[in-house]
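What you see is the complex with one protein chain gone and the rest in place.
Our next item is chain A:
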Amino acid sequence: MTQHFKPPHQVFILPTPCDQHNPLFDTVQSTENFVLQRTKASKNQFLNSFLGTIQNVFDTKQAPFRVLFRRQVNAQALMIAEAETQKNIDQAWSWVQDNFVVGLQVLDDAQEKEEWVLTKIRSIVTRADKGTDDITSDEKVRSASRAFRQTFNVLPSERLVSYYSCSYHSKMMNQGWMYISENYLCFYSFMLGMETKIFLELKDVGDLQKEKSKRGVFADAIRVVMKDEQEYFFSNLFHRDETYDMLVQLTTLTMERLLRNTASEHAPGMSNGDESETVKDVFSVDVDSLESGESPYSPAPTTRPLRLGLEEQKRDSQFQQRFSLPTSEHLMEESSATMIHGDRTDMFHGRLYMSESFLCFICTDANPCVLALPLFTIRRVERMNSRSAMYALNILTWHQMRIVFRLNGPKTQCEKFCGGLKTNLKLQVRAMRSLKPFLATCFSEALLADRPDIAEKDSGLGWIFEFPGDPKKLKNKSKTKLWLQYFKDNGRNLTMTKVATFPKLIRVGLPNKLRGEIWEVCTGSLYLRSMNPGEYTRLLKDNEGKMSLSLEEIEKDLNRSLPEYQAYQANQGINRLRNVLSAYAWKNPDLGYCQAMNIVTSAILIYQSEEQAFWTLNVLCDRLVPGYYSTSMYGALLDQTILEHLLEKTMPVLSKHLKKVDVQLSVACLPWFLSLFINSMPLVYAFRVLDCFFYEGPKVLFQISLAILKVNGDELLAAKDDGAFMDVLKKYFGTLDESAFPNSSNPKARALTKFNELMLVAYKEFESITPETVAELRRNHQLKVVHNIGSFTKRSQLRNINAGKFSKDEMSVIYDRFYNALFYGRPQARGSSKQGEARALDATTFVSFLGSLAHWAQVEDDQMENVDTRPSNGSLNHHRRRGSTSTTSTARERRRVVGRHFISRLFERFDCNGTGLLSLQEVTTGLGDIIHGDLMTRMQLFFDMHDMNKDGTLSRDEILSMSESLLFIFRYDDGDSYLGAISNFIRNAFEFAEKVDAVKRDTLVTEEAEATKVDTEEKKEEALDESEKTTKDDKDAEDATTAPKAEKTGSSPSHEEPEIQMSLPSFRMVVLADEALEKFFDSGFSNSFKLLEPLDRQRGLFAREVFDSLLSEGRKLAGSITGGIQNRKRPHGPASISSSSSTLQATPSSSSLPLASNKSTTSLSESTATVDGSSAMAGDVANKVKADIKDADHKVDIGANTEDDDEEEDEDEDGEGDDLLDEVEKFLTEFDLEETGKKDLGLTSATDPDSP
């Protein structure tokens, strides 16, 4: 049972069901459970060419050797390995024999055997492919990606991130596959004839929980809770934690996009004047930045797997967080290392990391020591020849501090590290030049040089207006002395090592003049400032004189920020505050300005210069309290939720009490967090809290808040309402400087202030709250908070919409679809897009919006679906490349043009104010006019939309374009009646329209002979063709298409009568003359908008239906031809390349298919392609259709080029096309004769594919 040797690489595949008795394969060896097969060396000429074509078209070569696993007696076999060479397959075979045979003998139950084998194989395969994307070299991954696209109707730009074998628990266990892509979480399983398909949008995920399955024995499950409380339970995940982390990461990214999408009308900090300018936020890291500007249709072959990108992003952000580095830093090398600092003897063991411009060390044993050394502060690096260690780097810093790192890794790794360091150091030479002027702004330098006056001109307001508090009482002098010593021992500013004394010195409170700089060191804003010299002044200069909403808001608050501090009663303070706040608003226009930032900034400015404060504000908003000040304030809300959660855990009694008396914690606590206690506590104490906060991060806010609640616990328990609750806290803050134990006999205890007590409680009793806990809690609660914000926004927006006759539920659907279109329509749109765009549809997103409401409007998707669901498209890449560069069939192109044209006219019609953007209100009104209008208004609408020149009449071209639009809308309708209706329409329209001057006729005829023939005629002709066909019998139909030219000459002249004009009344008359059209305008069109019924489903099924029906026809045909040859279902599996089409055929939906028109010429080549596919599946091709198949081969080649699966088929007018059509037609007719009813067909094929 143990693995005797490593399984051969790249031979095993994800188990894929397949036919054991495939006529193309010969069995070489077989045991009870396994079969080894190789391809038949066929002499059959036809078969060879057939195979060649298949390989050509499918872009896959079937491997000549394969190993199958025999399941239960009558079930299909599973392919578990395939190989190109005998040697490889032999290896796999013997590995199978060695590893499975014994085990299988032990197991009795067939099911058990299967499970065991599958599990094992899957774990081998999944281990083999880390890194997945469609572009990977790995065939398995590619096919998984393909299977994903084919199974789930997603856009081609959607990229699969990873896939896992797992099972989904509904009433029963379904073993299958979980696919995780950028936007979706999907599951597919096909077991015992039952298909299970789950399609979840990541943006709707409300919660993710790790769980245990099988009565809590195995920690291998994840529960996914959607925002509508729907739950999904997945288990048997081999890489559960990895899956979970990935889902968390992806949902987080999705959330960020969601917030950007709905949060703000437009970026409040964006300049009012120009829209073109977008200030790029260097701090934002999101999924978009991973895919550097590639278009969705032509993925560069070198694209790195998305998953690797995500992993890297995660690693980098952890690295940046740990060392407070700018987000421009990426982890490049790391090694285990020992650090020896200066002349001291103590050693630190830990890890050494390197990024573009930093060398970072963190101690991993008990002795805390953290160093982030910018490379530009390194004067010299020497490699030491030391006996004890092979590699030792002796570093001399700018401050003449000597640091030695001994690298403990293997030699090659050390060499790589050193090499990287060398390269990076060279790149830093330029940065070194700005070091000296930079250090001149650091007070620590001045202090050490014993010239504390030199840094004064560019420092905090406190230098001029005095610092808050009594310096004597604060023991300012002795604290400064301690820091001086620390600088001497451990370096200063940029080169400082944070050792054990560092946090202690921070917690006792920072000395006034050093405070600003130490804050910078703690937050890492020092690095930002040193690495971006001049950016602050540039931001202000570049935006001088511009105005924005944020600037207005800032202006209102300037006089109201710490008004009690002297500096803010004078211009000097006000100006600095204005500069810093506006510079930040320019830098981050999405955030702009939020009240509370003025308070925090004005406090910081007492100790820091403008530029220092600016960068500190950056770190604050981006990393320390992300989302606090954003337009949705989701960060603040999130942390309030977390605080409540922590209160419940640490002080259940108080928590219960608050719930009982219905007091909401955040009414009191929210301002604490937003203004970082600055306007809650007396300033002196607020700064003490701030010291700790800047060093230790947001966890301090939680610790202090909880401590405040704890200390006041008794009083709070007595409070009966929020008024009393607030009073207790207000009073407490006012007495922070009083003795905590005034009655104690111990003078030391008496000297303890309430603030001291508070800090003690915070650090002692709430020690368990670490940055990690906070990070995890944020992760766990963020989805809910974001969804709450989402539904709040939705509610408040809907409240202000004039809904017309739409019900509340309908409005809710319109809102959701509207924002869905925005969300998926512009994935790469940065938040800082143009004004107004964030909340309005443009022409492109309108198409997808409409497509989500009405089936006929799914223009883009037709194409996508066809591309994706076709059986013959082989490698998706390959296919896409072809599709994008060259020949898309004219027919499809044409239909898309018509469709787009129609929709864009609708767009213009909706766009009342002509901005080129549709707001929710405009869309609602527009839809309301259609849906709640009546027969007359809808006819009017169509009339107006097609009356291009607005002359109140429809010309010939306009009538034709109307009919094209109608055809476009009707194209999915069942049956053929609409074709008749449209041809009637054209006929009647021409008949009843008012004729223009007959004199013009001659000239018109010649013109039109060209114009209409090329342009519009095809369409009407088609309509006529097809409508005629419906009235005639099959034989006639054949005639009709085999002689299209004759028809044309026969019918065209009748249209090329004089120029005509049709007025609205006659249009009405024409419409009302036809029952189908009347019905369409009366109810059909308005009913085509599905607001409350699920449309996605329908859409998903549609392609499936067409396909299934065609497939089943093809199969039936093949079946009838080949007779006894087994023709089985091929369930889905990521490795099923050639059988991808059969995945589809397995859908239960195939039983319910009403396919549009099996008699018309639509989808001809689809059926031919299908016939190929299915005959390939059947494994043989009968002699009877040999000739046809040859034709079909030929056609498939063309088909692959032109991607033609359209209804408007017969537009291909060149000779080849006609020939082809002839052939196809013949073929189809023949085939039609054999079949009687389509629906029966569908049923039979769906119910009996399992039988031999």
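The rule we apply is simple: a residue touches a chain if its C-beta (ideal position, glycine included) is under 8 Å from a C-beta of that chain, and two chains touch if they have at least 3 such contacts; residues count from 1.
Just so it is clear, contacts and distances are computed from a predicted model.
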Omitted chain (choose from "N-acetylglucosaminyl transferase component-domain-containing protein", "DNA-directed RNA polymerase subunit beta", "Ras-domain-containing protein" or "DNA repair protein RAD51 homolog 3") - UniProt protein name: "Ras-domain-containing protein"
Residue of A:S632, A:T845 or A:S983 touching the missing chain in the full complex: A:S632
Selected residue (touches chain absent from view) among A:T412, A:N743 or A:S796: A:S796
Contacting the left-out chain in the complete assembly, out of A:L474, A:L674, A:L736 or A:L967: A:L674
Among A:N579, A:N598, A:N820 or A:S919, residue touching the chain not depicted: A:N598
Contact residue for the chain not shown (choose from A:E256, A:E445 or A:D557): A:D557
Interface residues of chain A (partner: the chain not displayed): 547, 552-553, 555-557, 559-563, 594-596, 598-599, 629-633, 637, 640-641, 644, 659, 662, 664, 666-667, 670-671, 674-675, 679, 721-723, 726, 784-785, 788-789, 791-793, 795-796, 799-800
